[in-house]
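Working notes, beginning with the structure itself.
Here the complex is missing a single protein chain, while all its other protein chains stay put.
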Amino acid sequence: MTLPYEHPRWRQVIGEALHPGGECLSRRLLSLCAFPPGSRVLDAGCGAGATLGLLTEGGFDAVGLDRADDLLLHARYRGPVVKGDLRQLPFKDGSFDGAICECVLTQQEDLSQVLIELARVLKRGGVLGVTDIFATNHIDCGRDFRVKDGSCINGARPASEMDEAFKAHGFEIPFFEAHPKLLRDCTAQLVWAGVIEAPPKMCCSLSYGLWLCRKASSQGMAEG
Amino acid sequence: MSKETDINFHEETNWRCSCGGELTLHKVAAHYLGNRFEIELPACSQCGFILVPESLAVGKMLEVEKILEDK
Partner (left out) sequence: MERDELKGFEHRCIQEEPPYCQAACPLKVDARAFCAAMAQERFNEARKILSRAMPLSDILGRICDHPCQDACILAQKGGAISIGKLERACIEQSKDPGLPLRLPSKEMSVAVYGGGLSSLTCAFELAKKGYEVSVVFSGEIPGGRLLSLPEQLLPKEVLATAWTNLERMGARRSSKEDPTSGGPQEGNATYIGLDDPEWSHVIDANDVNLIAYETPKRGIFAGGCSRNEKFSAVWESTDGKRAANSIDRYLQGISLTSGREKEFSLETKLYTPLYNVKPLPPREDPVEEAKRCIQCECRYCVRECAFLEKYKGYPKIYARQIYNNLSIVKGSHSANKMINSCSLCGLCEVLCPNDFSMATLCRFAREQMVTRNIMPPSVHELALLDMEHANSPRSAGVRTGEKTTRALFFPGCQLVGVMPDQTEEVVKHLDEIYEGKTGLLLGCCGAPAWWAGRRDKLDEVLKKIKNILESLGNPTLILACSSCNEVFKTFMPNVSRTSLWQVLLEKGLPKTKANTKTLALHDPCTTRHEPEWRESVRKILQIMGQPYEELAFRGQTTRCCGYGGLQFMADQDLAREVVSRRLRESQNDFLAYCAMCRESLSGSGKAVVHLLEILFPSPKKEITGFSKRQQNRESFRARLIGPCDLPPESWDNLTISVSENVREKLEKRHILDSDIKQTLWSASSSGRYLISPDDTRLASLRIGNVTFWVEYRLEDKSFMIVNAWSHRMIMELSS
């Protein structure tokens, strides 16, 4: 099954980075993560490899992981890649100093399992940088906003749910910022190109968030 | 036709320009609130008059304008 963002036109419309904010936001995420030089960093859900490339160029010991064969075909030119499943990362415990997840978590139905794995492969104190769509102003209207080919939007969770999920899996959240305009601009380009339909007006609304998460404890669950 | 919308405006090239030029499809950019959108529209090869057809203006353009304004 091809996911919408694996479609070649998607890439052409919003750029190689495949997510709102493009390379510019990726650079911001990396600068906020401030991985020490030479860190071993995992790009979890590396897609076509744009950020993997930034990491490799930045002198980090980077690895990209994704499950989409045709995207990995592009990504392998940007750095070392591994085909795999986020729910069962093929890496040892604590083998990474840092990780990033750009517009990936909304694609996961089993968020908990993915966070367990990310926490597992990170060293204690390791930073996980996340950018993703989230829902704001969420009344209990049921996640009823189906958009043609818009699986990214369907997976959007309320910000509070994201925060709780991170905390429940042993992460502290020292930093967060919202970029609603980036999501709007990205949506506008996709609608213009006819790749998706204009989202219907809904009682929940969407924004694009950037989280810095730090693995606080070596257990799976945070204390207290 | 990578970033462009997929509607074809070829029928609209029946208009003649008052300057005498013919209308042919040209690559054109539309700007709004800091965003740029690409499309091919009929334009006069001589004086550069760009035609924005009704279907585009009240259709896709309006949709996208609303998204950008967050209306």
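Order of writing sets the labels: A and B. Residues in every chain begin at 1.
Definition applied: contacts are C-beta pairs under 8 Å (C-beta built on N, C-alpha and C of every residue); 3 or more make two chains touch, one makes a residue touch a chain.
All figures in this text were calculated on a predicted structure; none of them were measured in a lab.
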- Item | Missing-chain contacts mapped onto chain A | 136-137, 139, 141, 159, 176-178, 180, 183, 201, 203-207
- Item | Those residues of chain B which, in the complete complex, touch the missing chain | 14-19, 23, 26-32, 37-38, 41, 43, 47-52, 54, 56-58, 61-62, 64-66, 69-71
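Keep this in mind: only the chains that are shown with their structure count from here on.
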- When centres are defined as mean Cα positions, the distance from chain A to chain B in whole Å is 35
- Message: So in the complex, the part of chain B that touches chain A is made up of which residues?
- Response: 2-7, 34-35, 37, 39, 60, 63-64, 66-68, 70
- Message: Looking at the complex, which residues from chain A come into contact with chain B?
- Response: 9, 12-13, 180, 184-185, 187-189, 191-194, 198-199
